[in-house]
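All protein chains but one are shown in place.
Per-chain residue numbering starts at 1, and chain names A and B are given in the order in which the chains are listed.
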Amino acid sequence: MKDKQTIWVRDLARRRLRGLRVVVENKKILIGLCMTLGFYIVAQIGSRISPYDPKRMGDAPLNLPPSQEHPLGTDPLGRDILTQLLHGSINSIHIGFMAGGVAFLVAMLLAVTAGYYGGIIDSVVSIITEVFITIPSLAILILIAAIFGRISVPLMSLILATFGWAFPCKILRAQTLSLKERGFVRLAKLSGASGIEIVVKAIIPNMLPFLGAWFAFATSGAMMAEAGLELIGLGPQTIVSLGLMLNWAINYTAFTRGIVNWWLPPCVVLVWMFLGLFVVSIGLDEVGNPRLKVK
Amino acid sequence: MDAPLLEAQDLKIYYRTQGPPVRAVDGVSFAVEEKEILGLAGESGCGKSTLAAGLLKLVSPPSYIAGGKVLFRGNDLYSMSDEELRMIRWKHIAFSPQSSMNALNPVVKIFNQIEDTIEAHEGKKQKKHLENHISNLLKSVALSTHISKGYACELSGGMKQRVIISMGMALGPELIVADEPTSSLDVIVQRGVLELLVDLKDKQGTSVLLVSHDIAILAEVVDRLAIIYAGKIMEIQDVYDIFEEPLHPYTQGLIASVPTFERKEIPRSITGLPPDLKNPPSGCRFHPRCSKARDICKETEPEFEETELGRFVACHLYS
Partner (left out) sequence: MYTVKYLVRRVLVYILTLFMAIVINFVVPRLIPGNPIEAKLIQLYRLGVNMGGAEFVMKYSKLFALDQPMHVQFLIYLSNLVQGNLGFSISYFPTPVWQIIMIALPWTLGLLSVAVVIAFAGGLILGALMGWTKREGKQSRITSLVFSVFVVSSQIPYYMLGMIFVYLLTYVMALFPYGGGVQIGLTWGTLDYIISIIQHATLPALSIVLVQLGGWGLEARSLMVNVLGEDYLFLAKAKGLRERFIFREYAMRNTVVPIVTDLVISLGTIASGSIMTEIIFSYPGVGSLLFNAVKQLDYPIIQGVSLIIIFAVTTAALLIDLIYPLLDPRIGEK
């Protein structure tokens, strides 16, 4: 028994090392990570350096255009826009990762369990997943948020996660199904490994590129949903976030007044983050399925 | 002697990699005559499928043609225009690919898949005419006509293989290149397919280039047998001759590894592993595994020569 176990464990270790090397060599992943993490670090540093308070009104003259003191100017309530941007970015990123992370974990657990064990578990999970995928999440989000009035940040993250898990779950389940048939899984089974052992040691490590890609997807989806909710005015509104900045912009008719320095930076940051996460997920997809490379 | 139907001259097909290219087919020359079945035998990974597809210039990246010619009735297929080559494909030289599982378009009816190749070469036909023709084709491979109204997902592996072969016969080609047509089939269906190929040769005069790793199967149906190893042809002989008197040590090893009813001893396999085609061994490519290797085998590559009438071999034992 012990000999069989060592064989397949060593086989797995070999695969894992190979996998890691490929991931690091992929340019897209590196670029994407630099974009997202890089910006996050910049935002953290910047928000601590800034002497201004992003929420206190009347600190500075209203509607100032960009200047040396206020690189992005001030908003109609006298707040420094750059500070808003930095704090807002951090909060948006936090919420995105939190909600996205929860959604991803739920998706992974359900997908792998349903895919590996099959049977009734699979049928039930599949149907629930389909229902959640089909429902336009925004409609329900709006409904819930509107009815509950002021929702707290954790509650919003929970709601965001509720709609972010379904799609990754569906795809990851399909991945699990195909991995189940591969040689090394059969090898593990023959070696007498238990179901959980196989799942944890064999299946999940071999899905790592896809897991990473869908984690990035879930995070960017959560950030997008959060921005959307805040934009409509249904978010917590207690902390500054990028979506909230846009909501303010709409309410103060910034577009038709031409206050570009207020609404454009949050847009740019959001797109930058989405793009970064997207590139990471494309890169990870390529690692998992090398045919897709754009050479 | 008549000119051969198909002749490969010093054919080279390589695969691009980040380092040196993989020399899957490295200077292969042979000929297929009219009305004969030529077998091409070799281990997995020795380049036979690449060769088979390459004969019709069906190479897609990362593989590419690195040199040589393929003459069909004297015309070089490689220097033809795309359109000329397209007309030759299937109508004169048909192809049966290695894996039939996915070789049929999953979303198009079988009927349409046979129809489209007929029309691509012979123009639009009358419906009645087509239906008869396709019906006959399917019958000749022991498939009922109603299959044509269905889709590939409704067929078993054996049925798909037979559909593909019947498609190959649709335009009455002079040569069929069959790449491992029996590898995914059970023995009974295998027999049926092999008998079909022999039938084609006898009744319609179609030549067949039969590629396989299974010498036993080849022995039953081919007229001549070519042995390929590490991207090079080692030996070509008439099938009876080759089994009675295999010249090349590799051939001898292959034949010795096939279990038969007559021999009582345990078959011996050839020691060692097939070589890395990015960096093939120097001199004769088989020398690391050859029990009869001498010094010259490590240094110089043996010429592929005709030692007697119809017997070709590439080995220093005979030069």
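Methods note: a residue touches a chain if its C-beta (ideal position, glycine included) is under 8 Å from a C-beta of that chain, and two chains touch if they have at least 3 such contacts.
Source: prediction; values computed, not measured.
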Quiz item: From the list B:T17, B:N75 or B:N102, which touches the chain that is not on show?
Solution: B:N102
Self-check item: Absent-chain contact - pick from A:L109, A:L208 or A:C267
Solution: A:C267
Quiz item: From the list A:L64, A:I121 or A:I144, which touches the chain that is not on show?
Solution: A:I144
Practice problem: Mind listing the subunit B residues that contact the chain we can't see here? | Solution: 53, 56, 58, 60-62, 86-91, 94-95, 97, 99, 101-108, 116-117, 120-121, 151, 153-154, 164, 167
Quiz item: Since one chain has been left out of the picture, which residues of subunit A touch it in the full complex?
Solution: 127, 130-131, 133-140, 142-144, 146-149, 167, 220, 224, 227-228, 231-234, 246, 250, 255-256, 258, 260, 263-264, 267, 270-271, 274-275, 278-279, 282, 291-292, 294-295
